[in-house]
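With one protein chain held back, the other chains of the complex are shown just where they sit.
A and B are the chain letters, set down in written order, and residue numbers restart from 1 in every chain.
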Amino acid sequence: MINWFKYSTPRTFYPLAGSVVPWFAVGAVLTAIAGLYVGFFMAPTDAQQGEGYRIIFVHVPVSWMSMFIYVVMAFWAAVGLAFNSRLSAMMASALAPTGAMFTFLSLWTGALWGKPMWGTWWVWDARLTSELILLFLYIAFMALQSAIDDPRRADKAGAVLALVGVVNIPIIYFSVQWWNTLHQGASVSLTRAPSMATIMLVGMLLMALAAWMYTVAVALMRVRCIILEREGHAEWVGQLNEVKR
Amino acid sequence: MTDTFGLTALSAVIRRDVRLAMRRKADALTPLFFFAIVVSLFPLGIGPERDTLRQIAPGVLWVAALLASILSLNRLFEQDYADGTLEQLVLGAAPLGLLVAGKVTAHWLLSGLPLVLLAPLLALQFDLPSASLLTLAASLAIGTPVLSLIGAIGASLTVGLRGGGVLVALLVLPLYVPVLIFGAGAVSSVSAGLDGESHLSLLAAGLVLAGFFAPWATTVALRIALE
Partner (left out) sequence: MGWATERGETMTWNSAAEFFAMGGYAQYVWGSVGVSAIALAVELFLLRQRRQGALLQSKHELTLERKGLNESST
C-alpha cells in the first residue's frame, strides 16, 4: 500500500516525478505515432471534406487538452489554497504554459480547418470566443505569477485568479452562445460530428491519449524545474547527481 | 455603540473614501475624460456615416466604459496600501467583506455612476434613438457595479505590485466579457426593435452573483497580499 502523502513534499516528489517522466514521454511518442498512422494512413477520405478533415486528428485533441489542463490547474490551485501546500501550487504553475500552448494550437488549427470548410479564418461563435478568452486567462495567470516576487504570494494570488477564471469559463460560453443566437446569420456550428467512422474516432482518441501523456511528462519536468528554482539552496538538492556534476 | 449589521462601519468606509476622493478630484475625473475622449475617437476613426455609428454605438460606449473602469481601479486599494491603512482595515475588528463592499460602493459612486450619467449624453453623438439611450443608461446602471466588484478582485490581487494598471487590465478584462456582451447586447436589441429585458435580467443576475462572491474573493486576495 503506497503512502501517497509521503510524496506530497517537493523533496520527495522530485525523484518520483523524475522516474515517472520517461514512461509518459515514451508513451506519448508511441501513441502519437499510432494515432498519426491511423489518422493519416488508415482513415479513409471524407466524402464531403476531402482530405482537409484530417486536421481533426490534431485540432480535437489539443482543444480537449486546453480545457482539461485548465480544470486540472484550477484543481491543484484549490488544493494548494485549501491545504496551504506548496507542491500543489507548483503543479498549477507547471501546467499553465502547456495549457496556453494547447489553447493557441486549438485556435490555430481551428482556423486552418475553418478556412477551407467555412470560407473564413474566424467566427465569433460561443466555442471559438470562449477558447480565445481561455487563452487570455492562461496568459493573465502567468503574467500575475511572474509579476509577484514572493513565491508564496504568487502561488496563492495565481490560485485565486485561476479559480475565479474557472467559474467564468462556463459563464463566458453561455453568454456568447446567447449573444450569438441573437445575431442571426451565425455561421455553421462545427460541434456536430455524428456517426463518425470508428476508425476516425480511434485515431482521435489515440492522439488525445498522446496529448495527455505529453502533458503529464512536460508538467512533471516543469515542476521539477520549479522545485529546483525554489529549493535550490537546500542540502538535499546538493546531493542530487545532476547538481554534483 | 453596537453595530449589529455593520452599517456603521460600512457607511464610515464609504464616507471616508468619497471624502478622500473629493480632495483629489482630478484622480476621479481623469477616467471620465478618458471615457469621453475614447468614445469620440471611434467616429473619427471609422467615419461619420450615421447608420454605421448607430450600429457600433452600444459596443463602443460599453468598451470605453470598461476601459475607463479599469483605469479607475488603482484608486481602490493602492493609496491605502501605501500608507498602511489597508493593513489596519484587514487586521481590524470589522468584517473585511463589509469593508470591501464599502470601498467598492464608494468606487462605484465616484466612477460608475458618473459613467451612467455621462454615457447617454455621449451616445447622442452616435444618433442613438431615445429608447436605446434609456436602455444604455439602465444597462450601465446595472453593469458598472459589476465592473467595480470584479475589478476589486483584480485590484486586490495586484495591490502593491509594479506593473500597475496594465496587469490589472489583463486579469480583469476576460472576466468583464460577459458583462460587455449582455450590456451592449441589451442596447443593440432595443435599437433593433426587440426587447432588452432578457439581457438586463441576466446582467442583474450577474450583479447578484458578483455581489456575493466578489467581496469574498477580494478579502481572500487582500489577506494573501498582506501576509
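Quick notes on this one:
Basically, a contact is a pair of C-beta atoms (placed from the backbone, for glycine too) under 8 Å apart; a residue touches a chain by one contact, two chains touch by 3 or more.
What you see is a predicted model, and the numbers here were worked out from it, not measured in a lab.
Partners of the chain left out, restricted to shown chains and counted across the full complex, are A.
The chain that is not drawn here is touched, among residues A:Ala140, A:Leu161 or A:Met200, by A:Met200.
From the set A:Thr31, A:Ser93, A:Thr109 or A:Asn180, the residue in touch with the chain omitted from the display is A:Thr109, counting the whole complex. Chain A meets the missing chain through residues 40-52, 54-55, 58-59, 62, 97-98, 101, 104-105, 108-109, 112-113, 115-117, 188, 190, 192-197, 200, 214, 218, 221-222, 224-225, 228-229, 232-233, 237-238, 242-243.
Quick note on the criterion: only the chains that are shown with their structure count from here on.
Look at where the CA atoms of chain A average out and do the same for chain B: the two points lie 32 Å apart. Residues of chain B touching chain A in their complex: 153, 157-158, 161-163, 167, 170-171, 173-175, 177-178, 181-182, 185, 189, 202, 213, 217, 220-221, 224-225, 227.
Looking at the complex, you find that chain A touches chain B at residues 133, 136-137, 139-140, 143-144, 147-148, 153, 156-157, 160-161, 164-165, 167-168, 171-172, 175-176, 178-179, 182.
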